[in-house]
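Missing here: one protein chain of the complex. Every other protein chain is in place.
Then we have subunit A:
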Amino acid sequence: MPSNGSVSDAPITQFINCRILKEHTLQREDLWVRDGRILDPEKLFFDEQGYADRQLDCGGAILAPGFIDVQLNGGYGVDFSTPSEDPGAGVAFVAKKILEHGVTSFCPTLVTSPPSVYHKVLPEVKVQSGGVHGAGVLGVHLEGPFISLEKKGAHPEQFLRTFGGSGGVNPLLEVYGGLDNVSMVTLAPELAGSQSVVEELSQRGVTVSLGHSVANLSQAEEAVQQGASFITHLFNAMLPFHHRDPGIVGLLTSNRIPAGRSVFYGMIADGIHTNPAALRIAHRAHPAGLVLVTDAIMAMGLPPGRHTLGQQVIEIQGLHAYVAGNTLTSSPVPNQLTFDSRILNVFWGLGTTTLSGSIATMDMCVRHFQQASGCSVPEALEAASLHPAQLLGISHQKGSLEYGCDADLVLMDDQMVLEATYISGVEVWRK
């Protein structure tokens, strides 16, 4: 309130003794918040002759924009794609828990499902602001069912679909029941009829992502020209890079991206889905496009031990997770995990080694990404905040500490271990 009230009477908070992520570096600056948004202190001083009502001492910590996870399938025993009595409550439960990982906004993700699931779940998962109740829901990410059979990964084969001949988004409207509250769709562009779908989705403001696909580079580039702007978990569920046809991976260095547009790519930086050397190749080829995602599944957040998840019984033991009971595999878990004992991988299915999402948390991914790529702390933080915000076209509001942006913040030490999370300037979690 200490201001002449010419603009607002709302209380002003000043975060002091902190290093803020601004202009791609960590700057020794204070951060001012009013009405849930970041305030320009110079304007406050000269226009309103104002100053802060209260000061929060950050103890020298790093203050960065809150993380944005655009691919999260569930967690803590909740699977967004398995309809329960109250899908909204499931999303809300996870939304509250992920505040502990520094995630302040996310896209609940639904994997390939029958239309009945979409019709039941989608209307219950509404776009909403975050707060003390949990991270904000930016919109649903629909990963499938319009994906490639060969690259279905762990998606249920019987529910895969093609677009049919009519063109446009009608097949999608039929399957999904509507596109309200949908912020992203992952599809395979080589499916016949995809072009008009990509175009129309993009025009409607839905982000189109390429994934679970056997498209070649040409097909991928066409899709980008129609409006596709994201690649779902790069390297996974797509053709491997080949020097005569780089496939979707080739989008990272394609020279056929329309001017003024950028292709972003999701990276599950848990040390399992992508070999660190491959992560580095992608990062070095196109650092500005890297978007960290967890692709976390319902086992994420569960403590070690046995858990019944849907039809499966999972056993989480130390570094390993097994499908107990019906597993035929005795093959050792690939990729010895040495960097973070809490990152686990879950193997589904009858003894296959098909990866199926991760149980890494977003803050783990940020730390692992920084370690594996050798990038700077600002770069690692931007991959989890600025880049997803740019992808979704909301960087004027989220993912940044510029004046006017929402004050969704994370406080962390130099090792990027989280100390507190804020949404709209209000503390929503503290260690």
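Just so it is clear, a residue touches a chain if its C-beta (ideal position, glycine included) is under 8 Å from a C-beta of that chain, and two chains touch if they have at least 3 such contacts; residues count from 1.
Keep in mind that, in the parts below, contacts and distances are computed from a predicted model.
Asker: For the chain not present in this complex, what protein name does its UniProt entry give, out of "Nuclear pore complex protein Nup85", "Ribosome biogenesis protein BOP1", "Dynein regulatory complex subunit 3" or "Glucosamine-6-phosphate isomerase"?
Answerer: "Glucosamine-6-phosphate isomerase"
Asker: Which of these, A:G50, A:G211 or A:P388, touches the one chain of the complex that we don't see?
Answerer: Result: among the candidates, A:G50 touches the missing chain.
Asker: In the full complex, which of A:E42, A:E150 or A:E427 touches the chain missing from this view?
Answerer: In the complete complex, the chain left out is touched by residue A:E42.
Asker: What does the interface between subunit A and the hidden chain look like in terms of residue numbers?
Answerer: Touching the missing chain: residues 4, 30, 41-46, 48-51.
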